[in-house]
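Taking it in order: structure first as C-alpha cells, then the write-up.
With one protein chain held back, the other chains of the complex are shown just where they sit.
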Amino acid sequence: MTEYALILIGTVLVNNFVLVKFLGLCPFMGVSKKLETAAGMGLATTFVLTLSSITSWLVNQYLLVPLGIEYLRIIAFILVIAAVVQFTETVMRKSSPLLYQVLGIFLPLITTNCAVLGVALLNLQAKRSLVEATLYGFGAAVGFSLVLTLFAAVRERVAVGDVPEPFQGSAIALITAGLMSLAFMGFAGLVSS
Amino acid sequence: MAALLPLIGRRRLWTFHGGLHLPDEKALSNGRAVEGAPLPRRLIIPLLQHIGAPARPIAQVGERVLKGQLLALADGNVSACVHASSSGTLVAIEDHPVPHPSGLSAPCAVIETDGEDTWAELPEPMGGYPQLDPAEIRERIRWAGVVGLGGASFPSSVKLNPSTDHRIRTLIINGAECEPYITCDDLLMRERAGSILAGARIMRHLLGGARILIGIEDNKPEACEALRFALAETDMRGYTEIRSIPTLYPSGGEKQLIRILTGKEVPSHAIPAQIGIVCQNVGTAAAVADAVLEGRPLISRIVTVTGRAIGEPRNLEVRIGTPVSELIARAGGYRERPRKLVCGGPMMGFDLASADVPVTKSANCILALTEAEAPDPGPALACIRCGRCAEVCPAKLLPQQLYWHARAKDLDRAQDYHLFDCIECGCCAQVCPSHIPLVQYYRYAKNEVWAREQEKRSAQQARARHEARQSRLERQERERKARLRQKKASLDAAPGAGQSEQDAKKAAIAAARQRAAAKKASA
Partner (left out) sequence: MLTAILAMTGLSCALGLLLGYSAMRFRVEGNPIADQIDALLPQTQCGQCGHPGCRPYAEALARGEDEINKCVPGGEATLLALADLLGREPVALEIAEKPPAVAVIDEQTCIGCTLCLQACPVDAIVGAAKQLHGVIAADCTGCELCLPPCPVDCIRMVPIAADIPHWRWPYPSSKSSARATTPEHEAPQAA
C-alpha cells in the first residue's frame, strides 16, 4: 500500500514530469494561457496517459516479449499512443466540442508528448507490474495537470498586470516556469527512493 | 428581567468592514439656520430627476402655470411626476444643460416666474390617513413626485410598496449624512424634526407596521437632540428608536447603515426589502409628510452651498429648477476662484462644467473647492499592490482585483469579483497611494457590462426577425411553386374540357353573329 502511495507522491511532486524531468513542455507552454483550457488539457492528458500506460504494458507483455521483438517497442508504443489519442479526440469531439475546438492542434500533439512515451518506456525500464505501471502513468498525468493548472492561473494574473514590453508573452511565461521549477526543487528528498 | 432582554438586544450597534475617517468639514456650513433662496427669474425644471422613465409633459407651452401645478406625468411604474416650483409662464420645453457627469443636456420645462408665487389648487390633506387605503396614500406620494432625496432618487411610492413575499419588519430613517461638507440633512433634522417623524409614521403605515430606527452620526448632537425632543411629543415612542452611530464614512450608505443598526447584511444582487428592511432618507420622510398631510408636491429642497471658495457657506431652501449660479450668489459668491465645482459631496459627487445648470431633486450640495482643499494629485502611477483599497472597502470587495480586470477589460472576471456590489463610495480611490482613479474604472466596467447585455438583447431580437423573414420568404416560395404545380396539373388533366370551352365560345359567337345579321337583314 505504501508502495503505491510513494509512487503517487513521487510522480506528482518529487519527480514531477514537467518541472523536474522537463518532459511535456510543448503543451505546458502552449495550452496554459487560460485556466479552463489548461484544466481541459490536463484531463485529456490524464485519460491518455493512464490508458496508454496500461495498453503499452499489455502490448509489451503479451505481444512483444513472447514474439521476441522487444526492439520494436518504440514503434509499437507510438502506434498504441496514437490510437489512444485519436480515440480521445473522437470522444471529446462528441462530448465537449468547444474544448475540442479550443485545444486545436494540441490535442493530436499529445501523441508526440514525450511524457507519454517516456512513461511507457520508464515503466518497462523499472520492470513494474501492471498495477504499478498504471499508477505511475496516472500519477505522472496528475502531476502534469497540477502544474499545468498552477501555471495557467499564474499566467492569467501576469497577463493583466504591468509587464514591461521586452518581457511580454512567452518571455515572462518561461521565466515564471523556471521559478516554479525552482520551487519544486524543494520537494527533493521527500521520498527516499 | 424579561424587560431587560430586548433592551440589551436593541441597544447594540454593529460595525461594517473598512470605512474611512475623513475630516467632516461640517462646521463650515452648519452654523447658520436655513434661509430661503430668492425666487429666480427663470426656473429650469428637468423632466428626468429620478431613476426610471422621464416624465411626460402635460402642460402646454405658453400656458400660465401656478406653484405646485403638475407639469409632467409619471410615465410608467418606475417614474415620478414633475411640478412647477413657482407661478409664471411655461415658455418652453426644450433641451438644457442639466447636472450630470456627462455635461449633456436633457429636456427641461422652462418657466419665467412672475414673482407672485401663487399656489395652484392643491389636493385635500389626508389627515386621517390611517383609515385610508394604503394605495390611495401611495398614489398621493406618487402624484407629489416624491423621490429618494438621499441621492439615489428612486421613486418613493414604488419603494414603499413592498411585494407580498417580503414582510417589512424594520423601517430605517437615514439621518447619517456621512459625506464631508454636506449638512442639509443635519439642518433639516434640527428645524423640521416633527415633519420627519410624521413622514416616518406615514411610511410605517404603508409598510404594514414595522419598527422604526433612526440612525444619526454622532457628529450631529443637536440634530439627535431635536429628534428626541420631537419624538417625546408624539405617540411613536413605542416603536421608534433614535440611535447615535459612530462617525465613519460611508455609514450613510444603505447597506452599511442596515448593518450598523441591525447587524444584518443585504445579500449580493438583492434589495433590503428581501431581508425585511426599507431604508429612507430624512428628507424623503419630510417630503412624504408634506405630500400626505398638506397636499404639497415636492418643489423645493434644502441644499448645502459650501467649500472654502464660497463667501458664506450655508444651507438654503431652494426651489427645484433654480440655477446653481444664483445659489452661489446668495451664499456670498466666490471668495476666491474655485478649482472644482462639484454637485454632491467630495467623495461621490461629480464635477459641474458650469454653474448654469439647475438644482434638481437629487442635488443635495453644491461644493466649490479651492486649490488647497482639492489639489490636483497628478497622473496615476502604477499599482504597487499594497492592498490598502481592500482594507477600507465597506462592501468587503477586492478593489485591486476589480481594477486589474476592469483595466484589462476582462468583464467576466470583474463580475466574478462582485463588480455590481460596489457602491462607488470612493474609499479605495481616496487611500490609493498611486492615486489611481479606481471608481472610474468600476463605473466604466459596469456601463460596459450593461451595454453588452443590451446589445445581446438587440442582437437576439434581430436574429429572431431575420429568421422569421427567412421562413416567410421560404413559405412564399413554396406557395408559389405549389400554385404553379396546381395550374400546370389542371391544364394537363383536362385538355378536352378546354377544347369544349372553346367550342362553346365559338358557338356563342356564331349565334351572336347570326342574330346581328338577321337584324340587319330585317332592318
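Chains here go by letter, A and B, matching the order in which they are written, and residues are numbered from 1 within each.
Definition applied: contacts are C-beta pairs under 8 Å (C-beta built on N, C-alpha and C of every residue); 3 or more make two chains touch, one makes a residue touch a chain.
Source: prediction; values computed, not measured.
Remark: the omitted chain is touched by one listed residue; of B:230, B:341, B:365 or B:427 this is B:341.
Within the full complex, the residue among B:142, B:220, B:330 or B:361 touching the omitted chain is B:330. The hidden chain makes contact, of the residues B:17, B:64 or B:100, with B:100.
Across B:63, B:351, B:479 or B:501, the single residue that touches the chain missing here is B:351. The omitted chain makes contact with subunit A at the following residues, 33-34, 37, 59, 63-64, 67-69, 72, 75-76, 79-80, 83, 86-87, 90-91, 93-94, 97-98, 101-104. Although one chain is not drawn, its touching partners on subunit B can still be listed: residues 38, 48, 98, 100-102, 104-106, 311, 325-326, 328-330, 332-334, 336-341, 351-355, 368, 374, 376-380, 409, 429, 432, 435-437, 440-441, 443-444, 446-448, 451-452, 455, 458-463, 465-466, 468-469, 472.
Criterion: only the chains that are shown with their structure count from here on.
Separation between the centroids of subunit A and subunit B, computed from CA atoms only, is 56 Å.
Within the complex formed with subunit B, the subunit A residues making contact are 157, 159-162. Only residues 382-383, 404-405, 407-408, 410 of subunit B touch subunit A when the two sit together in their complex.
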